[in-house]
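Our next item is chain A:
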Amino acid sequence: MQRLRLVVQKVVQTVSDAGFIIGSYLITLGAIGAFAIRTIRLGRKLANEVPDEEKPWL
Partner candidate 1 sequence: MTTITPQTIQAPRHRGTGTRATRVVGIATIIMIGWLAVFGLVISPADRDQGDSVRIMYVHVPSVWLAYLAFIVTAVCSAIHLIGKRHSLGVDRVAGASAEIGVVFMAVTLVTGMLWGRITWGVYWQWDARLTTTALLFVSYIGYLAVRGLEGTREQRARRSAVIGLLVVLEIPLVHWSVRLWRSLHQEATVLGTDLDVSLDGLMLFSLFVGVVAFTLLFIWLVLHRSRTLTMIDLSGDRDLDAALASRRAEGGADRV
Partner candidate 2 sequence: MAEVSRFSVSWAVLMKDLRIERRSRVMINQIIPFSALVMVLFAFALDATNILTRVAPGLIWLAVLFSMIVIVQRGFAVESSDGALEALQAAGVDPSAVFWGKWAALVVQLTVIEVLLVGAAVLLYGVEIRAIGLVLLVTTAISATCGLAAVGTIYGGLAAGVSGRETLLPLLVLPVASPVLIGATRAVEAALGTGGTTISEGWPWLGLLSVFAVTFGVAGSFAFGPLIEE
């Protein structure tokens, strides 16, 4: 944990506006990841309710 904080500090010092840059990567991947996980979860839940022969993609 301590080491992680040091690494982060170093990055923040060397790269200008690191918070904004890393933040934008995290926001992008986080938002899309959350959407993807929600979709997959919902899909798994519903897949148990719908019989396989009705699924057009199988």
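In picking the candidates, the idea was that all candidates are chains of the complex that A comes from, given by their letters.
Keep in mind that, in the parts below, a residue touches a chain if its C-beta (ideal position, glycine included) is under 8 Å from a C-beta of that chain, and two chains touch if they have at least 3 such contacts; residues count from 1.
From a predicted model like this one, the values you see are computed outputs, not experimental measurements.
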Complex member in contact with chain A (any copy), out of 1 or 2: 1
In the complex with candidate 1, residue positions of chain A that touch it: 15-18, 20-25, 27-29, 31-32, 35-36, 39-40, 42-44, 46-50, 52, 54-58
